[in-house]
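One chain of protein is taken out of this complex; the other chains stay put.
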Amino acid sequence: MLRFIVRRLLQAVLVMFIVSALLFAWLRSLPGGPVDSLLGERATPASRAALSKQLGMDQPLLVQYWHFLDNMVHGRFGTSTQVQTGADALHIFFQRLPATVELSIVAIVIALATAIPLGYFAAKRHGGLLDTGSVVLSLIGVAVPVFFLAFVLKYVFAIKLGWLPPSGRQSADLDATRVTNFYVLDGLLTREYDASWDAIKHLILPAIALASIPFAVIFRITRASVLEVLHEDYVRTAESKGLTARIIRGRHVLHNAMLPVVTTIGLQVGGLLTGAVLTETVFAYPGLGDALAQAFSQRDYSVLQVLITMAALGYVLVNLLVDIAYAIIDPRIRTR
Amino acid sequence: MPAIKTTATVALLAASALALSSCASSKRNDDKAAGTDAASAAKGNTNATLNFGAAGAPATFDPFYASDGETFRISRQIFQGLVGFKPGTADVAPALATKWEPSPDGKTWTFTLKTGVKFTDGTPFNADAVCKNFKRMDSQNAAGQTASEYWLTNMGGYNGAKGELYQGCTAKGDSTVVIKISRPTSKFPALLGLPAFSMQSPTAMDKYDANGIKAQGQGFVYPAYANAHPVGTGPMKFEKYDQTNKTVSLVRNDDYAGDEKPTVKRIVFSIIPDETARKQALASGQIDGYDLPNPVDWPSLKKDDNLEIRPAFNILYLGLNAKVDPNLKDLRVRQALYYAINRDQLVRSLLPSGANVASQFIPSTVAGYNKSLQPYTYDPAKAKSLLAAAGKSNLKITLWYPTEVSRPYMPAPDKIFNAIKSDWAAVGVQVTPKPMPWAGGYVTGTQNGNAAAYLMGWTGDYNTPDNFLGSFFADPKGQMSVGAYDWGSKLADALSADDSIVDEGKRASAYEDLNKQIMEQYLPGLPISSSPPAIVFSKKVTGVVASPLTDEHLWTAKVDK
Amino acid sequence: MNPMQRKKDRIDALAATAGAAADIPDAGRVSDSGGLSLIGSAWLRLRRDPVFLIGATVTLLFILLAIFAPLLAPHNGHTAYLIKEVSADNPVPGGEKGFPLGADGQTGRDLLSRLILGSRQTLIVGVLATLAGLCGGLVLGTVAGSLGGWADTVVMRVVDVMLSLPSLVLALAVATLFGKPSQWTLIIAIAIVQVPIFARLLRGSMLTQRSSDHVLAARALGVKRSAITFRHMLPNSLGPVLVQATLVLATAIIEAAALSFLGLGNPDDSSPEWGQMLGQAQQYFDIAPRLAFWPAGCIVVVAFGFTLMGESLREALDPRNRR
């Protein structure tokens, strides 16, 4: 197990190295560049040249790349020029991370809590009305652009009905104490329960919109997987043992059917970030996706650098964790 | 076995939560207790909070290093300059200086300061503090010189460099300050009203290393002062910047010495980058107001909310560069392009109500505006004949326009581009579109003079024609490469001569003549329109006067909640 | 094994479909009876599959609409017919005689015509992006799958990196590279996201086939490697590629909308595209929601159609279902 993890980590390092090289090449071939985004329409050629020099952009490319790599390894990604001017880009990442993690967790929980039971019962009544209905629903879920779904949810539930707040993470006039920057948790820890509740209300709509992506995938995998497992001999064996329906469902069907689902959850990280860029933009939810969208549109290269690096790193790490989780629930891998 | 694992995990989580909660306790302010709220509300002195939707995060809290509107909006609530502007206008008015007097040559200015004013950290505001502020601005390190955009463009240099406008500050007693400048200019003292040149507490600046700015990576690292400890004399004090929730809160300065006392307890800026999201946040009552609503939303905002329209203090123009495209060197071609644009329709369909067709490169509220100039009319026939006369009937031109941006003078650049493109096509001018992201090369490209034709605009910093015309034409190698024309240097000289006229009346008439000359003889670019930007508040908020300079006094808001 | 294994597994599972197709005796060429029987039996299944029929009908209607759009549209898409009524107080004129859906945002162009004409551009963006992604994937996958060895390693590491980035981030990164955004930058951005997926798919199926009997037999007979690759291995991989391409068409259209929403789409809207229309409509959502709902509805229906077709094709071509 340890060797397995070490080998995975080494591969992760290699992937990250390639990411850094591509990232550098990308940054240097962009039109405009950081000078532009720093100075804006009031820039003069002179001030532009001066800034260029200060940022070390007049040195040879290889030297720049060396500095780039050196800075990256030491976590020096530079300062944000637009998203939160002057703040360390890595600091912005860590500040925004809890928001997106909180949102993603809620979204994943919503997706799991709906997709797995629905997938199970759809498979159980294969070909029935529930099955057909939920398959169609999941396909429509794939076909509706996430940001449009977010828009409609917001328009209906926040603007027209006014049940939930339309944007942000917490009401601005709520004086909440920050501990971990996971707002729901913070509220519980400091016993400011109104802050927790307020944070949850802000989470619901974006989380539902975000959940639509993993929901469709998890539902379909669960359904296919349960369908396959239901035909397995060991389920028949379990039936022949006269076990209760509950035990058969949990221990024999779902436990096996969950194996592919677990790996899918790992794969959803990329999809979630894609979704987060869109939903967070619609709901002005101050997370990584919002920062990413802003950094792209305003060309905040330091922030982009951090976020892209971290997206790749996060993907690699989460999938490493998923593999470990997989090993835990699948003894065939664990005991090899 | 899985059951055991689950139990263990839950136990572990519970334990860590417990451990965390032991070191986490509520740090709430209790000054918001309901009792005080009710009591003071009854007296009419409201303790309300104004929630304002900002389009972006403030770059810094030290306005000296800033050049963006979101930063300045916050600075304007915290700081005051020596001079200010009359609410709702671009006219200079007393602020921290009660009066000022220039020497006859216009190079020495004596300011009389308001007395009894204190910075919010208790440091007294006096002549000494003013001069410390100016010395600080003038003696910036390399990074500071790049960051302090406004000082560079307005003062022209640092540390007594050649051509620098600022020449020194002398304290005479406690409440008199003498500032020397190198040449008379129309923008003095109006430029002292810019938030960038606000008076900041020398004590706080020393304590939090206000000048310790560094360039690093691809941007600047600001010192502690600029990040979290700005101290001014204004009506509001900086309270906190909750970066994870993207809110900035300011709290009332109860010792504010100005005339307009703050009527809100707090101003909270919620940063909502998406335009539609801001509108919806207002509709749902989450925020009380936001700036620069999309003109498309004006009709509905007028109905449901309190839409304050500012006087138009900007100009949208179509820049031309004869150096890039020699076809443009012929005045008839430039005129033809101008006549061919149906600006009436463009303004009506794509710009907010109240926008008008421009007749010159400055908006009508600026002194020096030539009222007698008539806008070029829409006349495709004339355009065609002019082109024919110039032998350019099959003109091809590359027109640049920005993407991923919306400016007050140009809410929808792509639509404006399309309108111009089809107008030009109607007179036989073939347009090659060149869209480019605003921050992804557009600004550099156009400002470096690489674009043959491009859409650009300008919002005035203060009320002088030089602020507009100087930015466009003073540099012969600048965006429109006026140096490429034989009249280019003459125009530059005229600009600098007119700017140095001390007498306001004479100066204004000189500029009126120059404007006429530019429009009739030179026509280096095509001014399109001026649009009034708006700021919107909910029906519950009154008392904020819209300013052409976006100098809104949010602290005067009356929030009826 | 590497961190991206799981994502790859899913792609490889699809690739195995091709491998299995190759296992059928004499399936060396598609024209052989084995290849025919797979396609033949798939067709037999599809003909009776309501899912496929619905998907195919929607797709067919969409393609017909795209082809005949200029004939069907009552007006052209770029003339500002209703510009006289557009003003600051009425930015989006509503429906009236001859213009049942009214005008689009601020420009006075006919929404219905733009919607109909938009089908063509949407199809072009979807098809070209898919084709471009397919070509990129074809080159990488063929190189990796037929050469093997270090070429395989190098190509697959690069593919891993591409897979490790969220698709939208990759697309945005590519889109920002171009100084002049246009329809083409949009297509390239979307296509690049698909490259690693097609590459893995092809490589996987080629690897399964490399050791299959008919390839070994061809090799034993002294057939050249290029001939084996192009005449034997590639044709057998077409099934899953076709399935994936159908599904990618749907995502390409949605992805185009997302990029447009984030402001990185094609700024030139003289020839409309649904994603672009939807992306631009957001600012009019409160005053004229139809500007968003119409293109959104079209996208949903078409993407749904493509997905239905792709899913039923996948099931039909899956040899495990051939009982």
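Here are a few things to note about the model shown:
Here the chain labels run A, B and C in written order, and each chain numbers its own residues starting at 1.
Here, contacts are C-beta pairs under 8 Å (C-beta built on N, C-alpha and C of every residue); 3 or more make two chains touch, one makes a residue touch a chain.
Definition applied: contacts and distances are computed from a predicted model.
For the chain of the complex excluded from view, the name given in UniProt is "ABC transporter ATP-binding protein" [choices: "NADH-quinone oxidoreductase subunit K", "Multicomponent Na+:H+ antiporter subunit G", "Oxaloacetate decarboxylase gamma chain" or "ABC transporter ATP-binding protein"].
The undisplayed chain touches these shown chains across the complete complex, A. The omitted chain makes contact with just one of the residues A:P117, A:G133, A:G162 or A:P331: A:P331. Summary of contacts with the chain left out: across A:Q11, A:S138 or A:N256, the touching residue is A:N256. Residue A:L243 is the one among A:I159, A:L243 or A:I324 that touches the chain not shown. Although one chain is not displayed, its contacts with chain A can still be listed: residues 232-234, 236-245, 247, 251-252, 255-256, 259, 329-332, 335.
What we mean here is this: only the chains that are shown with their structure count from here on.
Taking each chain's centre as the average of its CA atoms, chain B and chain C sit 45 Å apart. A straight line joining the Cα centres of chain A and chain B is 36 Å long. The set of chain A residues touching two or more other chains comprises 30-32, 155, 159, 281, 293, 297, 299. Chain B has residues 280, 283, 404, 436-437, 440-441 in contact with two or more other chains. Residues 275-276, 279-280, 283, 294-300, 345, 348-355, 401, 403-404, 412, 414-415, 418-419, 422, 433-437, 440-441 of chain B are the ones that touch chain C when the two sit in their complex. Interface residues of chain C facing chain A in the complex, by the touch rule stated above, are 1-7, 9-10, 157-158, 160-161, 163-169, 172-173, 176-179, 250, 254, 257-258, 261-264, 275, 278, 282, 285-286, 289, 292, 296, 299-301, 303-304, 307-308, 311.
Touching chain A in their complex are the following residues of chain B: 2, 5, 17, 20-21, 24-29, 32, 49, 51, 56-60, 67-68, 71, 142-143, 145-146, 149, 152-153, 215-222, 226-227, 242-247, 249, 266, 268, 270-274, 277-278, 280-281, 283-287, 404, 436-437, 439-444, 447-448, 456, 458, 475, 477.
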